[in-house]
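Removed from the display is one protein chain of the complex; every other protein chain stays in position.
Order of writing sets the labels: A, B and C. Residues in every chain begin at 1.
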Amino acid sequence: MLRGRFSQDTHQLVQEFTDSLDNDRVFAEQDIQGSQAHARMLGRQGIITQQEAEQLVSGLERIREEIQKGSFPWRSDLEDVHLNIEHRLTELLGSVGEKLHTGRSRNDQVALDLRLYVSQRVEEWQALLLQLARALTDQAEQHLETILPGYTHLQPAQPVSLAHHLLAYVQMLRRDAERLRQAQERIRVSPLGAAALAGTTYPVDPEEIAREVGFGNSFANSMDAVSDRDFVLEPLFCAATITTHLSRLCEEIILWANPSMGFLGLPDAFATGSSIMPQKKNPDIAELIRGKAAGTFGALQTMLSLIKGLPLAYNRDLQEDKKPFYQADVIVSGSLSLLTAMIAEMEFNPEKMLRAVNSGHLNATELADYLVSKDIPFRTAHQVTGKAVAYAESQGRGLQELKLSELQEFSPQVEEDVFRALDPYQAVARRNSPGGTGFKAVSDQLAAVKAWLESASGDG
Amino acid sequence: MLRGRFSQDTHQLVQEFTDSLDNDRVFAEQDIQGSQAHARMLGRQGIITQQEAEQLVSGLERIREEIQKGSFPWRSDLEDVHLNIEHRLTELLGSVGEKLHTGRSRNDQVALDLRLYVSQRVEEWQALLLQLARALTDQAEQHLETILPGYTHLQPAQPVSLAHHLLAYVQMLRRDAERLRQAQERIRVSPLGAAALAGTTYPVDPEEIAREVGFGNSFANSMDAVSDRDFVLEPLFCAATITTHLSRLCEEIILWANPSMGFLGLPDAFATGSSIMPQKKNPDIAELIRGKAAGTFGALQTMLSLIKGLPLAYNRDLQEDKKPFYQADVIVSGSLSLLTAMIAEMEFNPEKMLRAVNSGHLNATELADYLVSKDIPFRTAHQVTGKAVAYAESQGRGLQELKLSELQEFSPQVEEDVFRALDPYQAVARRNSPGGTGFKAVSDQLAAVKAWLESASGDG
Amino acid sequence: MLRGRFSQDTHQLVQEFTDSLDNDRVFAEQDIQGSQAHARMLGRQGIITQQEAEQLVSGLERIREEIQKGSFPWRSDLEDVHLNIEHRLTELLGSVGEKLHTGRSRNDQVALDLRLYVSQRVEEWQALLLQLARALTDQAEQHLETILPGYTHLQPAQPVSLAHHLLAYVQMLRRDAERLRQAQERIRVSPLGAAALAGTTYPVDPEEIAREVGFGNSFANSMDAVSDRDFVLEPLFCAATITTHLSRLCEEIILWANPSMGFLGLPDAFATGSSIMPQKKNPDIAELIRGKAAGTFGALQTMLSLIKGLPLAYNRDLQEDKKPFYQADVIVSGSLSLLTAMIAEMEFNPEKMLRAVNSGHLNATELADYLVSKDIPFRTAHQVTGKAVAYAESQGRGLQELKLSELQEFSPQVEEDVFRALDPYQAVARRNSPGGTGFKAVSDQLAAVKAWLESASGDG
Partner (left out) sequence: MLRGRFSQDTHQLVQEFTDSLDNDRVFAEQDIQGSQAHARMLGRQGIITQQEAEQLVSGLERIREEIQKGSFPWRSDLEDVHLNIEHRLTELLGSVGEKLHTGRSRNDQVALDLRLYVSQRVEEWQALLLQLARALTDQAEQHLETILPGYTHLQPAQPVSLAHHLLAYVQMLRRDAERLRQAQERIRVSPLGAAALAGTTYPVDPEEIAREVGFGNSFANSMDAVSDRDFVLEPLFCAATITTHLSRLCEEIILWANPSMGFLGLPDAFATGSSIMPQKKNPDIAELIRGKAAGTFGALQTMLSLIKGLPLAYNRDLQEDKKPFYQADVIVSGSLSLLTAMIAEMEFNPEKMLRAVNSGHLNATELADYLVSKDIPFRTAHQVTGKAVAYAESQGRGLQELKLSELQEFSPQVEEDVFRALDPYQAVARRNSPGGTGFKAVSDQLAAVKAWLESASGDG
């Protein structure tokens, strides 16, 4: 901090509260990357000599190596990572080192570093999303004809293919991937050259820097460039939708692992026991992923409340932009990785699924439809079926376990072929409308998903 | 509600708590639109006869007219808008009316209605955003050479063009518009044909319906189609970023209207007085817009917490998806409209802006740069300037008001030409790097913005 | 609005955006109550004559009657409920009516009205909380010896008394009730006499007004009095904890109503059917209560973001303080009422609960404890039990269904008395430590809860 004007030293507490070194050290690589791009641009534009530019680039390269080797002399009295690197550069190069800051300011520099960091992490999220989608798709492929109760209101509704159920999550992830890809268009915009807030008197070339760091564009307005944090808000929102989707899947894993359902066995490697209850096999990972989703909501809310009502341009409040992103990043990366590994090893229990299908009157719709096919009006068919269900339930039997004569008491139109209609496998097979759970429809969906996964790997 | 199986009537309180008629009535138009598309598809696919399809379409048309005229017989004992319309249709058409529900369910029907509604409202937001961007651009065009203090940390930093300052907000709105456009790609996906959760046994054609209602796609997975609410989350996030941006602009309007700054006069039509303080002219509108932004954060948070941890497929919790969207819609539409009208009539006070520029030492950077141009190292120049500022401040004068001899006491290199360097108009003019505040750079930015506005009007 | 200084009429949009009449009309009663207290104080202090005071009080009484009868001439061109009443008072009383506003301002007036309103609603919440606690306690009393699986991680852990399980929720509600009671201490503070922000030159007596409206205190600082909204934040937080607690109970109701568990039958009056699935009996009410909880989080978040960073004293942003409270009030009042009615009629299924207890190895801890009682070290006992559980599970049997000889293969110390240890009823009965699930301990807890309910009814 340059304090020519100040007579007192900064209060000790101040240093601790404002010291951002811990948070910022993680940006060392991005800072060097941005500074090298800046130095090259300065040279190419003739703002400094080509030789000076080369000196700066290789000095920064040496600092990169020192940091990687752990030999970099970090100093906590130098406020942050940026000052540490600048100071070291001047130690290494003498007064040439000071020329690096020509035509830029701390405000545009930190904005670039954060954009580079966010962009790289979001790229990682994109790759992890695809991995999870692949794991789900692999399981779906193995369970095309596995039937389980489809629930609405957590009540048995109609039998569905397990593949169809799992692919519902793949569709959610696909939208998430699309949102991340579009967010990247706005993240990958270089703010360097905006300087403090007003641009600079040097003939800088911001687009050149954007190209150097692999971004698509440079900023359009210098005041916006140093004060905008949409590029943090947007991935935080994506994090919230991703983890919301994962929380739903984890809720189902937790439900399915409860022995009353018993639809799946948790791989031992993803379950934990209890210190006093020897029979316990707890779905901790699924619970943690479900719980951690809440952390991304908090991060998003923090960031929105942080920015609301801030006048232009840069305000120090914005230093707090990093923590919410870190927090969300740890959750998103960890949850995606772990869920992928767990899904890959998940063992489903088709027998218990089928048992639940058979005992939950999930074929009631089929009976109603059967009656309709016998020319009974829909409302009547619906009421007749309701009574048959009530009777079957009072008997502790499924509809398919009633005798023909019993069914005929509810409607004389019922004939022997009703039992084919009541077969849950047939009930699933019949729903072959596009996007439906019929085996043919699910096969088509699976093919489309696989085609997407293949093409998406290219961008990765 | 079909209650063939139930022996008791629904509890009175239940009806009130679950009654969604008030909220849903606003969907009448969307419900009719979706039902007409569905009826046409049923006819074209031969699921019902062409004649039946036409009867359904014209019956729905008559209901639309009844609603518009206010003659529709709403019944609150029929749970919601959908049942009201269905019931009326059967009154009008007899048993043909009942065929409308063939191959669909309440779950996919309400999802389509909500998607239609959200899509239409978001279209309105897009138009309103452009209007505000235009109003800001018009003001910018008139104030290219108006100079005001650019602040960082709310401290005077460097003088900037008012046009540049206003265009910073246009850039934010431009990103918002892009996000809305991309969100529409995911909103405009028809879920009809997903039925309850599993698809249907009828040979429906979901893509046909999507085309009929003007959507780009139909659903890929029926379980996802009835339970996904990303299409509400995403516009809620857009609402949060839009209103965050507006809150920043309104904070500045409030600050600028404070007499100590006095940078603008509120148009009388947008200010209010006080019941006991006759001198008051309060920026209520700006305060309300700033305040209401918080309501969109709450709406987003509500929606995220609502969905977290819900198992597939539809759960009744999702009925609560409408209120947050309504809440955000009222805020976004109202804020954009009102701010547009207020910006259009805003009268800026260039003299007070210039006075603040001259008294805030905003040309300190210029002095430092001047010294650097005289071959003084940057750090030294920075320190020298700091001392000169401290001296000027202690004198209650600006740097440009010091005598040459006084300036020379800080550095003998200072010469007569320093006063040109210290002129704020020149300071702005010099910052012509791309995206900077220099008049030439701002003119270029203005041209780009106007080109965007023109092209965007086309999509509208 | 007093506009002596303004030359233009308020913009039409402005009126709509800022018009708070709809929200405020609900405050009519509080406004009259506060104004009557103010008028009496003015008379007693000699600021107006006793006769004038009486005229004001009875004029306000007449307005109260007009509003109750529906004959009050509401005018939407008069900004809000306060101006409507003032205007009507002057119509009725002539210039005496204008004296009502002596020594107060809109700022302290609206703060008092809102405090009165919030306080009355919170009183209602307190009563509704007790009702729900009573309904749960009544059910608990009937199910002291009903045994169900106690879950951790949604995995069967140890059998517990259903009474104990239900009383856990009563304990949560008890804390909620305590928080509401303490919040009332801070809500019931009268701000009247703070005027616009600085107090008044009239010899008003704020404590007198506080007494008149039944509040405990009057304000200590006029600037705080008109700008503080803690008294809204705090009940919003209480609303969030209350509905969070309800959401947990509703999650359990939803789980228990799933046929795989089948622990309870939803009273028909609180369940709904499906338009196409005749067997469905959906726990809509429990789902809605669970979902609506999210609305209170949003309301709290809105209110916090609204206030953050507002300078003293009143800012128009604060007009938005009512909507979040309304929103939360509807949710809290509705959820508590409905859940009380539903709990009262809930029918539990002890057989299915016992079946789940017997099949979930919930007596594994008992076996381990049994082995410890035979002097086997705890860790060894735990491991031995783990193996026995794995064996029993592979056999599809419960531990209590294994033969003595089979159990002895895991540990020769096992004897015939092991079967008494494995009996779940005994397992519950043994846990009689204070606050435990043992029948004696639960009886004690029940007695304490009933004593609290009795004493709390007194305050209500």
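Keep in mind that, in the parts below, a residue touches a chain if its C-beta (ideal position, glycine included) is under 8 Å from a C-beta of that chain, and two chains touch if they have at least 3 such contacts.
None of these values were measured; they are calculated from a predicted model.
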Chain not shown: contacting residue from C:65, C:178, C:401 or C:417: C:178
Of C:75, C:387 or C:420, the residue in touch with the unshown chain: C:387
Option from C:17, C:151, C:215 or C:348 whose C-beta touches the chain left out: C:151
Residue among C:117, C:219 or C:348 touching the omitted chain: C:219
Residue among B:309, B:424 or B:438 touching the omitted chain: B:309
Where the missing chain touches chain B, by residue: 151-158, 254-255, 257-261, 273-274, 276-284, 287, 301, 304-305, 308-309, 356, 359-362, 364-365, 367-368, 382-383, 385-386, 389
Chain C residues touching the omitted chain (full complex): 2, 4-5, 95, 98, 101, 103, 107, 150-154, 157-160, 164-165, 167-172, 175, 178-179, 182, 185-186, 193-207, 218-228, 230, 233-234, 237, 240-241, 244, 247-248, 250-252, 255, 290, 293-294, 297, 300-301, 304-305, 307-316, 365, 369, 377-379, 382-387, 389-390, 428, 430-438, 441, 445, 448
Absent chain, residues of chain A that touch it: 1-11, 13-14, 16-18, 101, 105-106, 195-196, 267-279, 281-285, 287-288, 290-295, 297-306, 315-320, 323-324, 327, 334, 337-338, 341-342
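As a working rule, only the chains that are shown with their structure count from here on.
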For chain B placed onto chain C, the superposition rotation in degrees, Cα atoms, nearest 5: 180
Proportion of interface numbers common to chain A and chain B (over half same, under half different): same
Centre-to-centre distance between chain C and chain B (centres being mean Cα positions), rounded to whole Å: 33
Distance from chain B to chain A - Cα centre to Cα centre, in angstrom: 24
For chain A, residues that touch 2 or more chains besides their own: 151-154, 157-158, 255, 301, 304-305, 308-309, 365, 382-383, 385-386, 389
